[in-house]
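In what follows, a single structure is set out as structure tokens and then discussed.
One protein chain omitted, others in place.
Chain naming follows the written order as A, B and C, and within any one chain the residues start at number 1.
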Amino acid sequence: MRLGQTVCVTLFGESHGNSVGSLVEGVPAGTIIDAEILMEDMIARRPGSKLASKRKETDEVEILSGVYQGKATGDPILLLIRNRDARSTDYEFLPNQPRPGHADHVSNVKSQGYADPRGGGSFSGRLTAGLVAAGSISRLILPSEWKVEAKIHQIGGLDESEGRILAENCRKEKDSIGSSVILEISGLPVGIGEPWFDGLEPALAGALMAIPGARAVEFGRGVMAGTMKGSEHNDLWLDDFKLLEGADGALGGISTGAKLTVTITFKPPSSIAQPQQTWNEGLKEIRELIVKGRHDPVLAPRARMVVEAVARLVLADLGVRGGYIDA
Amino acid sequence: MRLGQTVCVTLFGESHGNSVGSLVEGVPAGTIIDAEILMEDMIARRPGSKLASKRKETDEVEILSGVYQGKATGDPILLLIRNRDARSTDYEFLPNQPRPGHADHVSNVKSQGYADPRGGGSFSGRLTAGLVAAGSISRLILPSEWKVEAKIHQIGGLDESEGRILAENCRKEKDSIGSSVILEISGLPVGIGEPWFDGLEPALAGALMAIPGARAVEFGRGVMAGTMKGSEHNDLWLDDFKLLEGADGALGGISTGAKLTVTITFKPPSSIAQPQQTWNEGLKEIRELIVKGRHDPVLAPRARMVVEAVARLVLADLGVRGGYIDA
Amino acid sequence: MRLGQTVCVTLFGESHGNSVGSLVEGVPAGTIIDAEILMEDMIARRPGSKLASKRKETDEVEILSGVYQGKATGDPILLLIRNRDARSTDYEFLPNQPRPGHADHVSNVKSQGYADPRGGGSFSGRLTAGLVAAGSISRLILPSEWKVEAKIHQIGGLDESEGRILAENCRKEKDSIGSSVILEISGLPVGIGEPWFDGLEPALAGALMAIPGARAVEFGRGVMAGTMKGSEHNDLWLDDFKLLEGADGALGGISTGAKLTVTITFKPPSSIAQPQQTWNEGLKEIRELIVKGRHDPVLAPRARMVVEAVARLVLADLGVRGGYIDA
Partner (left out) sequence: MRLGQTVCVTLFGESHGNSVGSLVEGVPAGTIIDAEILMEDMIARRPGSKLASKRKETDEVEILSGVYQGKATGDPILLLIRNRDARSTDYEFLPNQPRPGHADHVSNVKSQGYADPRGGGSFSGRLTAGLVAAGSISRLILPSEWKVEAKIHQIGGLDESEGRILAENCRKEKDSIGSSVILEISGLPVGIGEPWFDGLEPALAGALMAIPGARAVEFGRGVMAGTMKGSEHNDLWLDDFKLLEGADGALGGISTGAKLTVTITFKPPSSIAQPQQTWNEGLKEIRELIVKGRHDPVLAPRARMVVEAVARLVLADLGVRGGYIDA
């Protein structure tokens, strides 16, 4: 549950346990830790909006180590978020009747029955709270000209505003809808990324695919590149190695100076309120399951913040490793 | 340039240097090292077919350590492949006039001019020889029922047989064409994959995106999941947790027992024989560049083998880490 | 601040900050987490006895993640210990006049002034609380026949009972005294340890030398081996590879089945109550410094517990990595 090598974050916690959070290592000494930004980031990710789960969490982050007089000491920073509004009674069917589309069953098998099944345990999207908190810390590690922005790309094939209406309808119909997020990274100098498996794209792809519900990552022209010709796809180096708008932001995993664009596809949330016919291991038969809980009908609106957090953490790590950010 | 944690492979070498290869660590003692399979895998990846680069390499692999009496000792295995048919004179324009779509420029900037520029140096697809050799070693680490197969999914929007004709035409027109590979992994027990950033999908996505030319990875229904409804996308658990054909092969990054399907999109090869107008740093102006070399008009036919190798290495690593394969 | 690869512990916290503790990863699912043992271990390390610092800490450990119904889930376990009895006013001379023998100065330079200086910050022996808590968790990972015991070897050249009197006198004289701990590991099967840098001795030496105040580690006959002959030192393999009492517990870093003995030398505690003439950076002159705080006159009595904790964590890591303990 660890991301990164130099700047690295380890997640911990369970959806309905005592707490969630993250331990962030490698934050350069002197980095300003801005509690206000942290709070804003947590609010942006927080459930409770119309399109989001009805679980109410204040998501207050306790900073328990590694910060002195408002600045990072260089030592591990512990970010702790208590769980307060967990309704574990909503999950009494677990692990007997695992939810379709969730990790309940595989987690139970893998842990030989020792996993905390409530609300998805450590597989829950709730753990992205620790990731967003860590990402917020990484904001001030990154040079100010490195811009990271994630937006809703589409919801069920529609643009953001129409898609939100669609999602609200899906919720009413006890259903949910797929979506995607577009991530844009700009302002990087040439040279960010390490060769091969630690390149910008491998690092981003690996980290982004860990966000619950992610099903695809595309870089630049993405899937479309699979039907293009070389003469169309090649980005010519213009004066002083400038590139045209739309050029790939990385080659061989190393930043080119052009904007890096990543599209991340999220499946429709698996928790839907309509009855589902699925295996009950206790009764050894297929039974109707109604998932209560309080759930989002679409992932992109909240996943957006997680995508940004993940991207910032990856950039902070690669930036320090490559010597582009002072450790 | 390292992939994996327990079973891990480190690539080394340069396209036109002395050699390429890999150091493979964590191969369980007693694993049979089958020189014949190794040779076959190398031949399948080897350039020289009609659709492939004309560079002729025998790609003989010297196994220089870690194997005794035909079996792995458990110590690091050094796989060395000498470069023989390198024509460095083809690359005399480097690093002055970097090729469009290649890492020449970013590599030169990142290394402050110390990188070996010839033929892409350490960014060259030539390094996949070491990866395929390592993947071949991992074949016999995997339990025999774990099946890994990568096929050509499409070339320029056409199926394999028509696509090959298209690619041959592109070559004649001094152009190249995009493609994609479909990877199918079957026979895994429930439970392979570690939580979050070391899940099956994150691990595969990170590793596959490091293959030169990869632009997208999609799992299961991939990009299509972004417009589906939850009621359609959810895979119901059937009797004894069986799943229907087409169900996701992993949930939360952990194998479900269903076939895992991954689609990897490759851009059209950037080396095309037609003249390109691109920046010449030596002359400080945009000039025509004609890339000689001997190049593939499409990546999927050879990338297929690399995809399989990468997938096997990832599975070997996760299998050992999870205790599903004896170390 | 991380120890281990498979079973691994990351320390966090500062002596006079909010808290100290550790994040323990890789604890096999199902491992019993015994709160009573944890409490006993913490009490044994706790300051407050005659020979120990007068700082009073209850050292209650909050287990905030990774445990469900009294057993490890396999996910990261967060162990948090709040600081309660910190008297930061005792350290107002820092960082201006760093204490001799402490890391105050080097920590200040390394962190460019951003370290928390109070009570040694993250270099304080207080962080061993998190290490002992983690070691306590590792107790139940180890097979019951693997015995780990650390005893006071000597204090100021005297045996334990006389040495304690000596230490008490040193305290009265506002001085402190050196000591050593002997660690005995028995009951290991043949084969624990990984080759070269991850062998039993390298792993133990590296981890033990991180305990504050450690100055030497000796294995088996230790320093004495430097003057012995091969014919004396060689341990002959007896019937069925038994070894005589006193034989080396590891060869080439791998356990032999014989008892492994390690002697760890600790310097006299650097915090002594007598005035010391030392550089004051604020005043730019050498000045008298009187270290208040509440300090131990000898390290071995409390370090003993830390040595055991570290040894258990190293064995748990190597045991899991080698497949001798099920992950």
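Here, a residue touches a chain if its C-beta (ideal position, glycine included) is under 8 Å from a C-beta of that chain, and two chains touch if they have at least 3 such contacts.
All of these numbers come straight from a predicted model, not from anything done at the bench.
**Q** The complex has one chain that is not drawn here; which of the drawn chains does it touch?
**A** A, B, C
**Q** Just one of C:Met42, C:Ile185, C:Ile272 or C:Ala316 touches the chain that is missing; which is it?
**A** Of these options, the touching residue for the absent chain is C:Ile272.
**Q** Using the touch definition from the top, which of C:Ala207, C:Ala311 or C:Ala327 touches the missing chain?
**A** With C:Ala207, C:Ala311 or C:Ala327 as choices, the missing chain is touched by C:Ala207.
**Q** Applying the definition given at the start, please give the residues of subunit C touching the unseen chain.
**A** Per the touch rule, subunit C residues meeting the hidden chain are 1-3, 11, 98, 100-103, 105-107, 109-110, 120, 122-123, 127, 154, 156-157, 170, 175-180, 190-191, 195-199, 201-203, 205-210, 212, 214-223, 225-241, 248, 250-256, 265-272, 274, 276-279, 281, 286, 322.
**Q** Tell me where the left-out chain touches subunit B, residue by residue.
**A** 1-2, 10-14, 17-21, 23, 25, 29-30, 62-66, 68, 71-78, 80, 110-112, 114-116, 121-122
**Q** Touching residues of subunit A against the unshown chain: what are they?
**A** Where subunit A meets the chain not shown: residues 75, 195, 321-323, 326-327.
As a working rule, only the chains that are shown with their structure count from here on.
**Q** Spell out the chains that contact subunit A while also contacting subunit B.
**A** C
**Q** If you average the Cα atoms per chain, which one ends up farthest from subunit C?
**A** B
**Q** Round to the nearest whole Å and give the separation of the Cα centres of subunit A and subunit B.
**A** Computed value for the inter-centroid distance: 26 Å.
**Q** Would you pick out the residues of subunit C that each touch at least 2 other chains?
**A** 75
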